[in-house]
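Quick one: structure below, then a few questions.
For this view, one protein chain was removed and the others were kept in their places.
Moving on to chain A:
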Amino acid sequence: MTGGARITATGWGWRHAGRKRSAVADITLDVEAGERILLLGASGSGKSTLLAGLAGLLGGEEDGEQTGALAIDGLDARAARGRVGLVLQDPDAAPVFSRVGDDVAFGCENLEVPREEIWRRVRRSLDAVGLAVPLDRSTSELSGGEKQRLALAGVLAMEPDVVLLDEPTANLDPAGVADVRRAIEDAVVPTGATLVVVEHRTEVWLDLITRVIVLDAGGGLLADGSPEHVFAIAGDALAAAGVWVPGVPMALPLAGPPRVGAPTTALAAIDLSIGRPGAGVIRRGVDLRVPEATSTVVVGPNGAGKSTLALTLAGLLPERSGLVTVSEQLRARRGRRPSQWSSRELLTRIGTVFQDPEHQFLASTVRDELAIGPRALKLGESEATARVDELLDILGLTDLARANPFTLSGGQKRRLSVGTVLASRPAVIILDEPTFGQDRVSWTRLVGLLQDLVGEGSTVVSVTHDAGVVLHLGQQVVTVDAPVVPDGDRVAA
């Protein structure tokens, strides 16, 4: 192994073509070979841009404009491409080939590694990350944690001097997070490579890193030093900027027990079997009771069918067998089974917030997006406008009312997708991974909003991996186990 490389930035900045503001500005850094850095900063402070710059992915004139210099061992970062390996946030986007072995080999091929050496490296890096699957296993059959370890193996096989990780655990369940963290500890640290991790969830990495660097959204660095030092001097500022600082408590009440008195059941599943259209049944015999005006949280590992369960409860996927039924109060013209209702009947009864907010956007401005529900309900124009204005205010999106929903930040998109559901005031709200990818500020705002809704009498069901959601919204917690995997050769690490 080659050991690490030194990273130097002198007054470095980058402005994407067509933008007025720089994404990153005025970064001056000196990172010794083999240091392990946690890179922090508020949403929009340019962490991903800095990583892309380090990986040499920010190209020529037409991509944007660079100021200052960014170097790997004294060599311009763009010329050092291949010595730096980057693992991207979305593991679904990473595999290039359909088989595990071929995919890990891809990076080596690009670096002109001889064939025999490629396959030695492929096996060595798969071993190192603890991914014990056959080389011809299809990449699409891997779980989220396995995909992320595959991506890591692909980067390790390149034997890079610098390893960059962009939110490597953001999409994973707690077991996946632990596997990836262990893989990095076992596989990256021994090589002596310089490591840079971007992650909102600092506690996962705390004992692995040697230094914390915090980007200032206004340009430059907010703090730089040992973890203890940085969190001591900048902890509160970091928390206010959206970073999950260890030991800073959330300013939100805990979920507490459900309301006193036995509340009526808003929504129930009876001996339910679920499955996606065109695919097999993935769970049978689900019995579930969702009490009215209560917050229910559904947890369980990746692949357990939580999302499918949510979509079935929401009346969007038909029951494969068994029954989903609602309280007498929520009965529609076509009865008490949500899957039988018309789209418009669904609107005031059960609202669904999808895992990917972009899937549910329909309009070209934030304002129109929020108005779609009220218009579908044929509310008067003044009533619709009043609801939209109120929501814009609650969601903190008033200034963005005329922006295109697709141009919002991740946190804003998530809040808007929740807002589109609130606009039609459904009795039951079902959310799939509502806090996914949110920074601390956005998280607090969203969870606070859901707590308020429950307080006002809404019934809320959240599917989540997030322990914080369980803590603050789990008045009732339902655990869904992993289904038994049918093929016996699947190896758990």
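We adopt the following convention: a residue touches a chain if its C-beta (ideal position, glycine included) is under 8 Å from a C-beta of that chain, and two chains touch if they have at least 3 such contacts; residues count from 1.
Criterion: contacts and distances are computed from a predicted model.
One chain of the assembly is not displayed; among "Oxidoreductase", "Fumarate hydratase subunit alpha", "ADP-ribosylglycohydrolase" or "Energy-coupling factor transporter transmembrane protein EcfT", its UniProt protein name is "Energy-coupling factor transporter transmembrane protein EcfT".
In the complete complex, the hidden chain is touched by one of A:S43, A:Q360, A:S442 or A:T459, namely A:Q360. Of the options A:G13, A:G64 or A:G154, the residue whose C-beta touches the omitted chain is A:G154.
Annotation: of A:A33, A:L208, A:L316 or A:L449, A:L316 touches the absent chain (contact as defined above). Which of A:N171, A:N302, A:T325 or A:T420 touches the hidden chain is settled by the complete complex: it is A:T420.
Among A:R6, A:R81, A:R182 or A:R445, the one in contact with the hidden chain is A:R81. Residue positions on chain A in contact with the hidden chain: 52, 55-57, 81-82, 85-88, 90, 92-99, 101-102, 105-116, 118-120, 122, 135-136, 140, 154-155, 158, 276-277, 311, 314, 316-317, 342-344, 346-347, 351-352, 354, 356, 358-360, 362, 372-373, 376-377, 406, 420-421, 424, in rising order.
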